[in-house]
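Every protein chain except one is present and positioned as in the full complex.
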C-alpha cells in the first residue's frame, strides 16, 4: 500500500500499443511514464524541459535504477509519483508506480539527473533555487 | 474550427518523449493516438480490444490514410475524435485531431478496420450489433 | 512476389518490443520502418534529414496512405523498398514492405512529403536537383 507523501503524482492509463507480445507493458515504456511525470512535475514548479533545452540548459539522466514489482497490463490505471533530492550537481528523483485502484506497487525507480550547460556538467541556478523551494516546502 | 459532432472524443497531452529531433510529435505517434482513441471508444460501447483478442476476435487495420495539417509540439493539449461507419465487413473510423485550446485541425485520418476470426476475414456479430446501435443513436 | 525495381531497399528484422499484445508488429511501427528507409535513402544521395533540419530545411510528411496486407511478427526479416517521384513542391515515396525470404507483400505505402523553409512551404533546390538525378538515372 502507498501511504507515503510525494512532491508530485500523475495519473495514467495503459494504452494498448504500450503492451508487448507478453500482453503486458513493455519494460522500456515505464521509462516513458517516469520521464513524462518528471517533466510535468518540472512544469508545476516553473521549469520547462523543452524551453530549457532551447536556452542551452540540457537536463540529462546520468543513472537510472528500476525494480519491476508487478506488470501493468491493458486497461490498467496507475499513478506515477516522485520525490526529488539535490546532491551536489545532481538531482535524484525517487519515483514509484502504483496500480489503481488497488495501490499495488508496480515499479520503484531512482533516477539521477544532472544538467549540461555549454557542453559541460554544470549547476543551473534556475533549477537549484526552484528545487530548493520544493524541498524546503516539504520539510515544513 | 471544430463544429462537427463526433461519436467519441478523448483529450491528450503531448509527452516530450513523443517528439523527435525536429521538436515536434513524430509522424508515427499520431497512429498511437488514433489507436488509443479507438480502443477507448470501443470500451465505452462494451467492446474490449485485448479481451476480444483473447477470445479469438482479432480486430485489424486494413488501411489508413492520414493528412497531416499542423504539427503538435511539446506541451500541446489536443483532442482526438472519431465517427464510425460500417461498410460490409469493414468498420471505417473517421478521426480528427484538434489542438487545444485553439481548435486548430492537426490531422485528418480515415482508418479502415476489419476482423479476423479463426484466421479468416469475418463479421463479428458482437461488433456489428454494437456499432449499429452507435450509428442508430446518432441518426435520431 | 516482388519483381519491381526500386530506387532503394533496406533490410530489417522485427524486434520483439515492436510487437503488441496481438503478437504482431504494431501498426504504427511500420511508419518507423518507412521513415528510417527514407532517411537512409536520402543519405545515399547526399541528403541528411537531421543536418537539413539544422540548416532550416524542414522535411515533413503531408500525407500518408498505408495498406496493410500481411502482419509481420517476432523474428521476421523483411525489406522496405522505395521509389520517389517529384510533383511540384511535393516528393512522393512509394514504399513497399516484403517479408523475407518468401517475398510476401506486407505493406503498400504512399508517402507524400514536402519541405518547409523559413516557416513556409518551399522548394529546396538542393533536394530538387538531387531527386531529379535519381529519377533521371532510373529512366536511362
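For clarity, chains are labelled A, B and C in written order, and residue numbers in each chain start from 1.
Please note the rule applied: a residue touches a chain if its C-beta (ideal position, glycine included) is under 8 Å from a C-beta of that chain, and two chains touch if they have at least 3 such contacts.
For clarity, every value in this text was computed on a predicted model and none was experimentally measured.
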| item | value |
| --- | --- |
| Of A:6, A:68 or A:94, the one touching the omitted chain in the full complex | A:68 |
| Which residue of C:32, C:81, C:95 or C:124 touches the chain not shown here | C:32 |
| Residue touching the undisplayed chain, where the options are A:7, A:35 or A:96 | A:35 |
| Candidate in contact with the missing chain, chosen from A:21, A:47, A:97 or A:127 | A:21 |
| Residues of chain A in contact with the chain not shown | 21-22, 26-29, 31-32, 35, 50, 53, 58, 60-68, 71 |
| In chain C, positions touching the absent partner | 15-17, 19, 23, 32, 35-36, 39, 43, 48-50, 73-75 |
| Touch residues of chain B, complete complex, unshown partner | 16-17, 19-21, 23, 26, 28, 74 |
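Quick note on the criterion: only the chains that are shown with their structure count from here on.
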| item | value |
| --- | --- |
| Interface residue overlap between copies chain A and chain C, same or different (over half shared) | same |
| Chain whose Cα mean lies nearest the overall Cα mean | B |
| Furthest chain, CA centroid comparison against chain B | A |
| Separation of mean Cα positions, chain B and chain A [Å, integer] | 29 |
| Shared interface positions of chain B, touching two or more other chains | 32, 35, 50 |
